[in-house]
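Below is one structure; the comments refer to it alone.
Every protein chain except one is present and positioned as in the full complex.
Going in written order, the chains are labelled A, B and C, and every chain counts its residues from 1.
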């Protein structure tokens, strides 16, 4: 039943662009699982790979198959795999940790020293089939809308960021409202944040921020961010900064709006060094700063599932587009134009694909 | 018995220098305590004030009496003070918190939004007498060597820094070995750190670092800091960075030697913005960064006392000089030359003053 | 404007009952505040005092005025009080901590060794006026329904219990659905709990539990509690036990439904020793158990206010009765019959009093 070859979206060479190719279906080791991809979603990282920017040049080794956000059904099981069945609807943690380093052996596999990311460092999910170590496969609860299956990766980023410290009864500022920022707004509200500020220049994203539950929208191109937040927090500043922009000046501003003794969780990746007034931003402030990488394995997955299972959080508004995988070019352009938030690429099945 | 006037070391005007003057003994409010100063020690902050640098110009309002590290005996009690007696040997927390802000009301008085620091923002301890709110006075256990009394402030900085996260069984790098760095070495070892690296260019300070218990001395002007630490930590990097230098390039290097998922506690104050490769220094690394301000009120004081009481830690090697208060000029020059570590200024009594 | 005498509900002597009396209005020390009580609510503790049970005999010293849940307006200010104005609408923390013990000096004033509870150890709020130290008075935000003002004390108990550990994305069992248990259900849901089980024999309370957001109602007199919870949690047991019953067999059962490595926060007070299978209940289970006393001063108050301010939580269903203070007898009987949940006693004003 498993064909010998499959359609896959390749990064074919060290140059801009991607292309659909026919490729062999991956073979399985004894502890691997083969998954028939149903939906894969597009991450900003994929856009870097598509455009072949400096980061991509240093990290990516073409030819290979990108794609690290997906869901699908189990098509084959390695001989030593237990606890899964053919047909199970699953997603996967694409950070494949080494299992042997200090971090892996002490509850910090999400910062494994020797991690390989499927879809970045090895073949990923923009294909009919993807091979994943069984330890990394996550069964999706039938009570979660099927459409959210490919979003566990970025939704997990948001959950990890928001829940890296206390959030109940806290004020929080989300700096940058791409998909992860939007998810973070919803997670913060669902977990008891009192006032959530969404700071974002793009008006479509601000509108989505409001839909996802943000209490106060701030446009940094027109509003006085610091005055707005001081005023709305009794001049204290926010309890929690959730940094999703990766933009140096925004990060510096984020620390200025953080209250004395507050918590800053940083997920957005700056592309170059950032100049910070460390004395006031962190030291005198007694701030606690958390670098956020991936998702905790697998605490975050349990939390993400629990938050989605009861319908507590609806991710639908963030899914702005659905396209068949073959229309990846269009997806990349929508993403870079700022017109899209999260784009689902339909790989198998027909439901949900917009013609 | 309390005289009307006293000798005090003044910052007399908005210009370099300090001078001894006769001044009225402070009068007490109902909840204040008057302390006859026995010993006051000199902090790097006092040197900034002495030299009238940019920081001092922005913060200090002469004429006033500096000095914020001291010990002495209680000479008079405000009418509503309870729990203290005349003659009690005490030190004091010189950060006078407002008691009303969010931070003060939620266990974070050490980052009070409206703190006044005695010796910086108001009259301090370089005088025969100093007035302190009773809430900030700390009785010194007779089992602690009397000489350590004035050192609770900087020793508390070290305790707060080291104990802001786990230290038992951890490797730690102390970046910068002034008095607080030296204290931090001793605290880390006394609290179960496995290997403590002391990174310091000044050879006298490195020698003191060894005396205080550092396992491995690193001279950043000659040694390859990163290679040394990688090699001594199985290529992991250190579990804990204790940043005491306030020097931008050292801070950046500190993050490079921190292991994935490690903890960095920052106490040293950079005088200007610092450029950090945030992506690698903190975010991908999943680091936890703590800004350290003052001492926790009064958790740190209890910890500091407990660590000193049993003789577990000996601060004596850090006390390199003892001078009478009148020889403050000499103290300031010793400090800036790098020849001194901690200098005790004897105010009352004669014991310990070196002629 | 302040009269010389006032109406007050007294515990007059070491015997069952209470009675209304005329009493002098309290005089103020320099740091006290006099509050004109608007509403006082009745706690189970008041019922113990009313009935003069063994606990009451050992703790209470009549004659005195009980009542420790209240709100009202400031009628007079001690001469050294700052930050409050006449007419401010306030509630208060009735645990008056000593301010000097180890706990008070290290962020644990809620377990002060020398605490005095107003309304238990000294005069309380079942009166026209009550005197409170300014440090314990809490200004109520105008955005919180006025009716909730007297409920900060028990609502704070619930907040402290729920937030003594992680709750977002967790399953939780609330054992016992008196007012604090009902509040805890709402707090847990508002802070991201996935499934909340309400375990309670009284059908009216179970109905209120559902109104407050409980996902699954369990009647321990008819349902198999352990089987129900095992089945609904994939056989894991609950992540979090919130013990509000104080009933020995329920506490023991609570530990049996707690998952390996789970958290139990115990607030309900057993009236006698409890037999626990410590080996399985706590030790092998690797459980973390938190004793909950009062509310954190004042972290819990900030959290409680934040959760109520935005209308995130509605306490109205728990308020089953409103009576004038003079009808305290009726209130006590309603409470002990199990027909009432929280009863508000109206002291001043007429609004809300049901004839």
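Observations on the model:
Convention: contacts are C-beta pairs under 8 Å (C-beta built on N, C-alpha and C of every residue); 3 or more make two chains touch, one makes a residue touch a chain.
Remember, it's a predicted structure, so these values are computed and weren't measured experimentally.
Remark: the omitted chain is touched by one listed residue; of C:27, C:82, C:113 or C:141 this is C:113.
Among C:86, C:227, C:278 or C:326, the one in contact with the hidden chain is C:278.
The residue from B:3, B:16, B:310 or B:338 that touches the chain not shown here is B:310.
Residues of chain C in contact with the chain left out of this view: 101-103, 108, 110-113, 234, 236, 251, 259-261, 266-271, 273-279, 282-293.
Listed for chain A, the residues touching the missing chain in the whole complex are 82-83, 99-100, 102, 105-107, 135, 296-299, 301-302.
If you put the missing chain back, the residues of chain B touching it would be 159, 163, 166-171, 190-192, 194-195, 215, 302-307, 309-310, 312.
By our rule, only the chains that are shown with their structure count from here on.
In terms of their C-alpha centroids, the spacing between chain B and chain C amounts to 42 Å. Among the residues of chain C, those in touch with two or more other chains are 302.
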